[in-house]
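Can you read through this structure? Questions will come right after.
Only a single protein chain was left out; the remaining protein chains are all shown in position.
Now for chain A:
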Amino acid sequence: MTVGATTGVLPSRLVIGVLALQGAFIEHIHYLERLDVKGHYITALAVRNPEELESCHALIIPGGESTAITRVADRTPGMLPALQAFVADPSRPVYGTCAGMILMADADGVGGGKRKNDGSAWGGMTGLRVWRNLYGGQLESFEFPLHIPSLSEPHRPFNAIFIRAPAVHSLKQSNAEIERLASLPPDCVPAPPPADSPLGEPDIETTPVVMLRQGRKLVTSFHPELSGDTRIHEYWVKHCVVAAQ
């Protein structure tokens, strides 16, 4: 989509899709509608088929059950190849929260080595490997006031809600550098997973990292759409979507 060779007088229209196959997509749409980005007006669109995806400039993959989102995508005609092509394109801005982070990884495995990665990951963040549910089940879900220096008002903590959250297993170096934007303190991070992990040796140093950026791609293992704070969406739109078109 052409965002417009405007002279800077007229605001350009940005269509940001939110994948609406399953999960908490409506919250992301409400957030996007609240954003005020200078020089642009944002249209948020619920995306359920390849035609709707085609009309989007950028995409959010929301939280939900990653297995369910994968299965529905597999069985919606044309959807899976369209999604894979979209997220793999480095020029396409994509933001994944929780389940979205799992789907944007190179590979994923269930925490505790319960099962091998079933090929559900769609890619997008090159070099990222993810543990599903490493933080445990619902009884281990928690909130934490996270320090994120890159956001506006960096001194105000971000109330991060972690629901059966995934964790970073390891980060492989590639051409595109992965920035670590936020980490949990060590006492909140689960114990290293057992050695029989289906993903191989984990990198313990990366386990506390909960927010990552690679070019136009952003992932968080928590749910900003549940805390009533739009600063992460604002960051993504500013730095990954509209910056240097």
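In this text, contacts are C-beta pairs under 8 Å (C-beta built on N, C-alpha and C of every residue); 3 or more make two chains touch, one makes a residue touch a chain; residues count from 1.
As a convention for this text, contacts and distances are computed from a predicted model.
Of the names listed as "Vacuolar-sorting protein SNF8", "pyridoxal 5'-phosphate synthase (glutamine hydrolyzing)", "Exosome complex component RRP41-like" or "Mediator of RNA polymerase II transcription subunit 7", the one that matches the UniProt record for the absent chain is "pyridoxal 5'-phosphate synthase (glutamine hydrolyzing)". Set against the missing chain, the residues A:Phe25, A:Trp122 or A:Trp236 yield one that touches it, A:Phe25. On the side of chain A, touch with the chain left out of the figure occurs at residues 20-27, 30, 34, 48, 63-65, 67-68, 70-72, 75-76, 98-99, 110, 114-115, 132-133, 136-145, 157, 159, 161, 163-164, 185, 187-191, 223, 226-228.
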